[in-house]
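Omission of a single protein chain aside, the complex is shown with its protein chains in their original locations.
Read from first to last, the chains carry the letters A and B; within each, the first residue is number 1.
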Amino acid sequence: MARAVTPQRRAVNTAAAWTIALLIFFPILWTILTSFKTEAEAIASPPSFLFFDWTLENYVTVNERSDYFLHFMNSVVISLGSTLIGLAIAIPAAWSMAFVPGRRTKDVLLWMLSTKMLPPVGVLIPIYLIFRDLNLLDTRIGLIIVLTLINLPIIIWMLYTYFKEIPVDILEAARMDGASLRSEILYVLTPMAVPGIASTMLLNVILAWNEAFWTLNLTAADAAPLTAFIAGFSSPEGLFYARLSAASTMAIAPILILGWFSQKQLVRGLTFGAVK
Amino acid sequence: MATQHSRAAGRLMLSPAVILLLGWMLIPLSLTVYFSFLRYNLLMPGMEEWTGFLNYRFFLTDPAFFDAIRNTLLLVGGVLLITTIGGTLLAMLLDQPMWGQGIVRILVIAPFFVMPTVSALVWKNMFMNPVNGLFAHLAKGIGLEPLDFLAHAPLFSIVMIVSWQWLPFATLILLTALQSLDTEQLEAAEMDGASPLCRFFFIVLPHLARAITVVILIQTIFLLSVFAEILVTTNGGPGTATTNLTFLVYAQSLLQFDVGAASAGGVVAIILANIVAIFLMRMIGKNLER
Partner (left out) sequence: MGTRFAATLASAFLASTALAQAQTITIATVNNGDMIRMQALSEHFTDANPGIELDWVVLEENILRQRVTTDIATRGGQYDVMTIGTYEVPIWGGQDWLVSLNDLPADYDVDDIIPAIRAGLTVDGELYAAPFYGESSMVMYRTDLMEAAGLEMPEAPTWDFIAEAARAMTDRDNEIYGICLRGKAGWGENMAFLTATANSFGARWFDENWQPQFDSEAWATTLNFYLDLMEDAGPPGSSGNGFNENLALFQTGKCGMWIDATVAASFVTNPTDSTVADHVGFALAPDNGLGPRGNWLWAWSLAVPAGTQNAEAAKAFIAWATSKEYLELVAENEGWSNVPPGTRMSLYENPNYAEVPFAQITLDSINSADPTNPTVDPVPYVGVQFVAIPEFQGLATAVGQQFAAALAGQVSAEQALQSAQTLAVREMTRAGYID
């Protein structure tokens, strides 16, 4: 994998990439810095970058006011639950579309995507009525169902494109060797598709983690995830930027850490590019 | 090539996904279509009655309707352009060997983790505000008049905010695709004296074609329903400069609680979205059939 490059080339790459990365990251860095300021300093002009009185006051306030852990657990359960169920349904479907395509496969794909095009705000009332009748309002299981369904087309699509990249010959070779369909998927296809599955999974967890329409509108006290936690700190009467920044930092920190780990996972899975 | 057996297995494995999505689509959609023919305001119960196409006429004759279509297309198009081009370049850069690659990648991906409401609030108040924002301070620092972004370039500002959120997605997908690129092929081309530009257009870009297609299609779906960013920054204004279709439907459904008109708007939106999707498929669908 490691391509031979001169140290100079490496240095140029490093400098360019770090500059761009820091620019892109800056708004988040700014949010994190703001979370350690007082409300007055957060709107001070000109703003101070590092030389202010660092304070943990905002974090204390945020924790006093809401049950972070409850919201955090709800977010974890909902985003992981919907991702795992989604993958379990999507991997066979994507396998079938990629390797046993029928005449209508492309139409089915397009149709699946089109189910995502109904603006959620237009179907809120029907869904709310259905959820009320099924006693699913403000339950984790209700949210898992909704998030699985809204993200399913995306998972299938992404897996499909990754699977298409895998040379069919290898699967056929496995089949010749007498591998059953199940072991073909489990032991041949899946390991080869690990980077694809991993990045699909990561993306889906993020999408579910940040989904802020259904998670806000279908919950009340029990199943509300971090999106609702954030909505409790945004735009009250009065200054709120520092506290909102603290709440936001707490809401994105878990997924940033997860991202950091799966980043390593992704890079490791890449060596398989040599399979060709 | 595929045997009868595997065909049957294929259908079997596809069916759970198809059945679930069919249910998810048919139940709300049929309710929505039904409501769209009713006079049905949530705040005035007991007055429901059949009105035919009245809701559709009302929604389609909204003075903001054509602006909303234009804004939706500009928003989707602008963000797609920025994120696919920017994402390709960025993915290629991140694919190069460098120090601290892992950290750089996570920094680049990070904006995708931020909830849309939060990022809109941060951009609006801490960056674009013409008095207290960082951009205003930078402009004043070099002796320029600060630009009032959200009043004088509202749609552009929203395109920038949304692009910032979606650039990481494009980069991540394209980076994953780049990594399955056969480096030997690139090296061979280099030996043969192909210029970097040549190598990009004849080896890298074709390899990325399918990933780019995925990026465009998936982003289009999400971008068509961009909403939180608009609500937080401009509330659809000034005028109708940043009103998109989703915002129009929102106004009917969660401000007016006019379920009839909102459902009609939802049906119109899904029809238009599918037209866009078919159009896109015609344009780039070839990439999916290699």
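Simple rule for what comes next: contacts are C-beta pairs under 8 Å (C-beta built on N, C-alpha and C of every residue); 3 or more make two chains touch, one makes a residue touch a chain.
Being a predicted model, the structure only gives us computed values, none of them experimental.
A.B. asks: Thinking of the whole complex, not just what is shown, which of B:18, B:134 or B:151 touches the missing chain?
C.D. replies: B:151
A.B. asks: Sort through B:43, B:142 or B:191 and give me the one touching the missing partner chain.
C.D. replies: B:43
A.B. asks: Spell out, residue by residue, where the missing chain touches chain B.
C.D. replies: Touching the chain left out of view, chain B contributes residues 41-45, 58, 61, 63-64, 124-125, 129-132, 146, 148, 150-152, 231, 233-241, 243, 251-252, 254-258.
A.B. asks: Can you list, in ascending order, the chain A residues touching the missing chain?
C.D. replies: 38-40, 43-45, 64-66, 124-125, 128-129, 132, 135, 137-138, 216-217, 220-222, 224, 228, 231-240
Basically, only the chains that are shown with their structure count from here on.
A.B. asks: Residue numbers of chain A touching chain B in their complex, please.
C.D. replies: 1-3, 5, 9-10, 13-14, 16-18, 20-22, 24-25, 27-28, 30-31, 34, 43, 45-47, 89-90, 92-93, 95-97, 99-100, 102, 106, 108-110, 112-127, 129-130, 149-150, 152-154, 156-158, 161, 164-165, 168, 181, 195-196, 199, 203, 206, 209-210, 212-213, 227, 230-231, 234-235, 241, 244-245, 248, 251-252, 255-256, 259-260, 263-264, 266-267, 270, 273, 276
A.B. asks: Could you please specify the touching residues of chain B with respect to chain A in the complex?
C.D. replies: 1-2, 6-7, 9-11, 13-14, 16-18, 20-21, 24-25, 27-29, 31-32, 35, 42, 90, 93-94, 96-119, 121-123, 125-127, 131-132, 134, 137, 164, 167-169, 172-173, 176-177, 179-183, 187, 210-211, 213-214, 217-218, 221, 224-225, 227-228, 245-246, 249-250, 253-254, 259, 262-263, 265-267, 269-270, 273-274, 277-278, 281, 285, 288-290
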